[in-house]
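Complex shown without one protein chain; remaining protein chains in place.
Entry: subunit A
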Amino acid sequence: MKYDRVLIRYGEMSTKGRNRSKFTNKMKTNIKRLLKDDRIQVEAQRDRMFLYLNGASFDDVKEKLMHVSGIQSFSPVVKTTQDLDEMKEAALSLVEKAMNGKPASFKVNTRRADKQFPLDTHELNHEIGGHVLRETNDLTVDVRHPDFILTVEVRAEAVYLSSETIPGAGGMPAGAAGKAILLLSGGLDSPVAGYMMMKRGVEIEAVHFFSPPYTSDRAKQKVIDLANVLTTYGGNVRLHIVPFTHIQETIHKQVPENYTMTSTRRIMMRIADRIREQTGALAIVTGESLGQVASQTMESMAAINDVTNTPVLRPLIATDKLDIMNIARKIGTHDISILPFEDCCTIFTPAAPKTKPKTEKVQFFESFLDFDPLIDEAVRSTETILLPNNESEMDDLL
């Protein structure tokens, strides 16, 4: 059975008023960019979107659509003529596909947009439902709580049938809600935090702190890979890689050991804020989860947040580690995150970092040295990679 088009239903977007077209256009662009198939046409309507497959395989499209934020659900649709036998035949094969060899209940939902069609909706339901019931075993009708609904839409030009509804990622289309800076470490939490924000329509620019030669190119590649995974949820991701070795060594010399972690985070936040300014982002996103490590106590967060007035968004603040790991698995960042490469945080970690640092103290320790030139230097030497990245060079060769 060949699918002709895909019907996409909007999620929360459909509750929007005058801004809706902005959201739908954004989603249309995201879908086109992700599918990378010239055959497929996308038509955004007020309350739903159609993909015209034009010969492209639905299975390929399905995998990708499941990741697109803003989609509530989608259904592959078969097109037939207004010939009743042809409709019945298509209905039967759709039902068999939906049942997948298991007993199920269903109902038929017919919309007759073409009022010239000789049968009314009731008669159509009866004709098609009756045919399907006769030709299958273990199928029952349940109009209240069916396992699946066979929808039949009779239009003047053709008839569209569908039996399968695949849940989408939900949320809002990526890029529809402004831009934020994500602190991306290479661990489990930060990619999940980025994903959560992207799901709410936020465009992400990621910042990673890189400390060669203490950390290897593999650690850097790991972060590039993570950011690349995030791009599959809609929208490009720019990744800023900040050389951090000099600053870390300086902090190590300047600040008492139990405060180095707090101080390091404060400088990272200052650098992220500078990059935020440059890129026009409005907020900073972190993967912090309350109490997970020393830097994520309420006291630590207060001491670190002291360096900026920019909103610092912490989507995982009240999420348990196991739940974070589950999301990481689902979105495909887990296996990359657990690769054992040292990152800049693990190498300079003091044996006993302060879990309740005092803001005045860390300010005092830092007051002996002007960090601004170091921060300027780090921001100036930052390498920016646009993702999905030199993939295109590799893709061209393959």
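To be clear about the criterion, contacts are C-beta pairs under 8 Å (C-beta built on N, C-alpha and C of every residue); 3 or more make two chains touch, one makes a residue touch a chain; residues count from 1.
Definition applied: contacts and distances are computed from a predicted model.
**Student:** Which of the following names does UniProt give to the chain that is not shown: "Beta-hydroxyacyl-ACP dehydratase", "Cysteine desulfurase", "ABC transporter ATP-binding protein" or "Peptide/nickel transport system permease protein"?
**Tutor:** "Cysteine desulfurase"
**Student:** So one chain is hidden, and I want to know which residue out of A:Ser216, A:Gln292 or A:Thr349 touches that hidden chain in the complete assembly.
**Tutor:** Counting the whole complex, the residue in contact with the absent chain is A:Ser216.
**Student:** On subunit A, where is the contact patch with the chain that was removed from view?
**Tutor:** Counting over the whole complex, subunit A touches the hidden chain at residues 59, 216-218, 221, 391, 393-395, 397-398.
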